[in-house]
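Notes follow once the structure below has been shown.
The complex appears here minus one protein chain, its other protein chains still in place.
As written, the chain order gives the labels A, B, C and D, with residue 1 at the start of each chain.
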Amino acid sequence: MTVSLIVEQLLNGLQFGFMLFLMAAGLTLIFGVMGLINLAHGSFYMIGAFACAAVAAATGSYWVGLAASLAAAAAAGALVEVAVIRRLYRRDHLDQVLATFALILVFSEGTRWVFGSFPLYLTVPDFLSGPVALPGGIDYPLFRFAIILIGLVIAVGLFLLIARTRLGIRIRAGESDREMIAALGVDIRKLYTTVFAIGAALAGLAGALVGTIQSVQVGMGEPVLILAFVVIIIGGLGSIVGALVSAILVGLADTLGRFLLPVAFDTFMDSSTANNVGSALASMLIYILMALVLFLRPTGLFGTRAH
Amino acid sequence: MPEPILQTEKLSKRFGAVVASDAVTLDLVAGEIHALIGPNGAGKSTVIKQVAGEIRQDSGSIRFAGRDIGRLDMVARARLGLARTFQVSSIAPEFSALQNVMLAVQSVERKTFRFLKPARSDTSLKEQAMSHLVRLLLDDRAEIRAGDLSHGEKRALEIAIALALRPKAFLLDEPMAGMGPENTAKLIEILDGLRTEAPILLVEHDMDAVFALADRISVIVYGRIIASGTPEQIRANEEVRRAYLGDEGHDGAA
Amino acid sequence: ETLKVGMITTLSGGGAALGIDVRDGFMLAIKQAGADIEVIAQDDQRKPDIAVQLADKMVQSDKVDVLTGIIWSNLAIAVVPAVVQQGKFYLSPNAGPSLLAGERCHENYFNVAWQNDNLAEAAGGYANDAGYSNSFLLAPNYPAGRDMLTGYKRFYKGAVANEVYTKLGANEYAPEIAQIRASGADSVYFFLPGGMGIAFLKQYAQSGLDIPLVGPAFSFDQGILQAVGEAAMGVKNTSQWNKDIDNPTNKAFVESFQAEYGRLPSLYASQGFDTASLLISAMGKASVSDADAFRDALRAADFKSTRGDFAFAPNHHPIQDIYVREVIKEGDVYTNKIVGVAMTDHANAYIDDCQM
Amino acid sequence: MNREAAISLLIAAGLLAAPLLGNAFDEPFVITLATKVAILGLAGTGLNIALGYGGMVSLGHAAFFGLGGYVAGILASHALNYEPLFTAPLLVEGTTQMLIIWPVAIVVSGVAALVIGALSLRTTGVFFIMITLAFAQMVYYFAISWPAYGGEDGLSIYIRSEFPGLNTLNPLHFFAICYVLLILAIGFSFLLSQSRFGLALGGARQNAQRLATVGISPFRVKLTAFVISGMMAGLAGALYADLNRFVSPSMLSWHTSGEIMVFVILGGTRRLFGPAAGAALYIVLENTLGDVSEHWLLLLGALLVALVLFARGGVIGILAGQTRHA
Partner (left out) sequence: MTALLEVAGITAFYGTSQALFGVDLAVGEGEVVALMGRNGMGKTTTIRTICRMMPHREGRIAFAGRDLARLPSHRAAWLGLGLVPEGRRCFPTLTVRENLIAAARPGHWSVDRVVGLFPQLAERRNQKANTLSGGEQQMLAIGRALMTNPRLLILDEATEGLGPLIRREIWSVIAALKEAGLSILVVDKSLKELTAVAERCVILEKGTTCWSGASADLTPALTDRYLGV
């Protein structure tokens, strides 16, 4: 095992962390800050990816595709909020679970209806394509650097939005007492629709970007949903910094785990068992991490809210 | 003086830069009402919370009924006989007022882990609970969802629950707050009679009530007890006047 | 009389493309032959418990004579033993788990596609021919994944640089690609079906690595290839079927499938088609009510397969040629071209485990 | 009799009548479906104790359901292969007797619930949802990649386990077993919800701090309920294994947890027959919509959304009105 391999894996972990943050960014807003349980987050992610793929194929421009992913997911988000979520604020949280669970079915099957059952083509635009050479002889895909960069920009943007703007203050106020903030003169309904749409748009953007290097297919949002929840919960609700830190932590743990665990077990058992046990453990790793964090800090790393 | 049932020794608690309680030494002896007064944010609730076990003191010790309870959790302290009310009403909102009190009664009976016998057919449980509601003029609200009670009614329910615990000592955090004049008068009467059942550590901003009830008063400012004595001594204390009472004490005497 | 077929397959959710192709291929054959077959096709949602219940329903309520359609090995293992025990026939158009080929084989169970290991074994054989001597192996961590590596190693004679199992459903392969880069391997054998393969191939292409890839056909099937695009170009993969196999049945199949459904047929479509053809051939010879005769008719495999010569091994799994294909671009469409034969008349490794 | 009681009786009768009619009209599959409703209703009834009465929204009940299933599967497969489970320190053989399998399933899932619950109850709210999910996912991935009992492929039982005096292979007999267990579980839930413990549990759900200050430990109350809840789910899992004659990791997946939760919410949380009604509705939809369209999942989703929006308090909620026993 060489130093450059380890460095590269660290870089991979970091990059995966940013990717996770990107996938979780929309949910941070909707779930972490607004406090809505939205299982259909993965659907917005999928809608973004499909919109990007379809529009990029039709227009030949990746950028137009990205814009379409934002627009389509935001529109879907606004629609969902106005038609469904808005009617559930006064209800039990569990009704949100059931409603958004049902929305997953609607969106997944609807997408399959429109686009068919086959995965769509979406690939890295030419000028972001291919590897760059890093010192130490590591080739690293350029697109992945772009993802890190975009992740950072979104992290900073979200942080400022939530922590520093009046809009952010109002969203947080609405999370704890909608009735009161309205009685003080804030149009919380419109605000929530807007922010929900922004959250959905971020999910859509993530779907487009990540779909570019993964696959664009029906059902792609489901694993993302769980991952995104894991990231936000580990970070602590409502904390953007927490979400970012936790995404990187999960990214590093997952990457290093799948790479090092089999090797580690190899030192004291025969290699095929080691491989089995190691990779089994690696696939459980982020859940072990989450359970551990919550056991030690029941409101997540940066969380204060116990909701 | 008899042996105190409750005794705190140099309780301290900091929240960042705020010293919420600073070496608070207090006691409560049988048969008395000991009022703890002081300006807003002085640390009265913090003392109550530390004694009840909601927050852990940074240093200092708490003795209750002859044992050191400083490391016990809330449940254990309640079981030893400490009944506490909250400054902001804390009730089970979906239960009826009666069920809220029943919960306290069954806890006293130590019969919680009964799975099969219906609680409502348990007439003694119900009757006992009802008697406490009657005491607080809540009997006609017994079947109302506690969350639907008016603010003042919730405050009264909170007291009823504490009464139902039949404790060895009461910790009451602003019991009069939110109660109308009539209920305040009623509550003064109740507390007055209660002191023989169990002593009361009373936090209250209603000076009429405090001076009507207290055997002893301690004044806390910036987390520190600055004076402790009989109502007359406190009323006469210049420092207390400046920090908290203004000329309130005089009105109370008038 | 009318033969009733119950088709349990995946028609919704992520894996639906495969089920739909099997069904469409199957229906096409019936339509062309004008056979007197009633097909009840239902969606298993890719859940084993649903599949089991559908099988119960088809057997108990619909009173079907033959079942077919299952795509996934774990569903097949759940459904097939109970069905064949009740005297029904099961024709597998896709899944071929080793358990059903060996230990739990049954006289009423016929696999018309392959035994799971077949394409992997062929890939191992191809690796020898190509002169690879140090392969990096990659598969998801579940039984089929492990079988696919075992199959490869059964025929591959070179050294193994590393053997890596990833989480089932993983979409992120940067860590594995880094390991490949560091391993000094001269070839990469991988089995990553569906979206996993798309993600891996795209990321591999972006990484700048140029170690040759080889794998079974599942990541290179017609439906998936369009999504991978350029990144798959030139990759070698093994399959028992391709649209350019030169025989009249296949030619007619490819043309009529395209005419009927407006898309190129996939591997799965061909398997669905062959399954139906086998069934129709048996119907012509015997009535399903005479189970022994019908079974003999099936065993004879007296039908024209899209892949050319086809026969059943003693454990009712195919004996067939397996080809090496290369991904090419025809006009705008990515597809495969046969570039060689990896194995001829290949059967499977479990014949001796099967007692029927 | 109040309205909810009448509706409950109707549901119980309907669930009993369906398979009898199915049998009479030679539609045996109806029996299978009714059995499935009874079993999943049982799992939901278990979850309802944690989620409804205790306010512990567990997204990890698939772990208990699946463990129950694996207990049945493993015991039965050892018995069928004549391989003992353990030889040391003492010989433990497999078995196909339901009366042995059930207690084992209940104990195993109960112990799992005890451990998972004790660790998870440090958290509340959505953190609790996620930590229970985390534990279930660990079990799930373990089952997938652990080859001894089939990994992802699962484990076939081939022959349904036996119950003295009944022929479990007869669908009606097997249904009867599941139905009786469901009714027993619902009856137990009823008693529990009305008992002193139920009162304390409700208190813990609504305001744990209040419960603690009256001297009842919310942790102990909740943990007890969680364990009972897990045990019921485990028993349901054992029955489900026998229904399908098959267990696989999919029983452990978060979809299963989600589905059981959907049954409960759909039927109405804290309604005694809510989970059974929810399971019945969902399963009927699942089995009929497929014939309407290939895109039946879309229809199902739309129907569920409509139900949430217009049926407050679930199916039983619209039928019986808002009031319910707290």
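Here is the rule we use: a contact is a pair of C-beta atoms (placed from the backbone, for glycine too) under 8 Å apart; a residue touches a chain by one contact, two chains touch by 3 or more.
None of these values were measured; they are calculated from a predicted model.
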item: Partners of the unshown chain among those that are drawn; value: A, B
item: Residue among B:Ala83, B:Val105, B:Ala129 or B:Met179 that touches the chain left out of view; value: B:Met179
item: Residue of B:Asp68, B:Glu127 or B:Asp148 touching the missing chain in the full complex; value: B:Asp148
item: Touching residue (missing chain; options B:Arg120, B:His205 or B:Arg224); value: B:His205
item: Option touching the unshown chain, where A:Val84, A:Val97 or A:Ile188 are the choices; value: A:Ile188
item: Touching residues (missing chain, whole complex) on chain A; value: 166, 169-170, 172-173, 175-177, 179-189, 238, 304-305
item: Hidden partner interface residues of chain B, rising order; value: 15, 37-42, 45, 87-88, 141, 148-153, 156, 174, 177-185, 205, 207, 244-246, 248
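Methods note: only the chains that are shown with their structure count from here on.
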item: Pair joined by the larger number of C-beta contacts - C-D, A-C; value: A-C
item: Chain whose mean Cα position lies farthest from chain A; value: B
item: Shared-contact residues (touching 2 or more other chains) in chain A; value: 108-109, 112, 276, 279-280, 283
item: Contacts with two or more other chains, residues of chain B listed in rising order; value: none
item: Contact graph of the chains (line, ring, star, complete, other); value: other
item: Interchain contacts (touch definition) - all pairs; value: A-C, A-D, B-D, C-D
item: Contacting residues of chain D [partner chain A, same complex]; value: 51, 57, 119-120, 122-127, 130-131, 133-135, 137-138, 141-142, 144-147, 254, 258, 261-262, 265-266, 269, 295-298, 300-305, 307-309, 312
item: Interface residues, chain A side, partner chain C - complex; value: 1-2, 4-5, 8-9, 12-13, 15-16, 19, 108-109, 112, 116-124, 129-131, 139, 141, 143-144, 210, 212-220, 223, 255, 258-259, 262, 272, 275-276, 279-280, 282-283
item: Sites on chain D touched by chain B in the complex; value: 191-192, 194-200, 202-203, 206-207, 209-218, 221, 224, 326
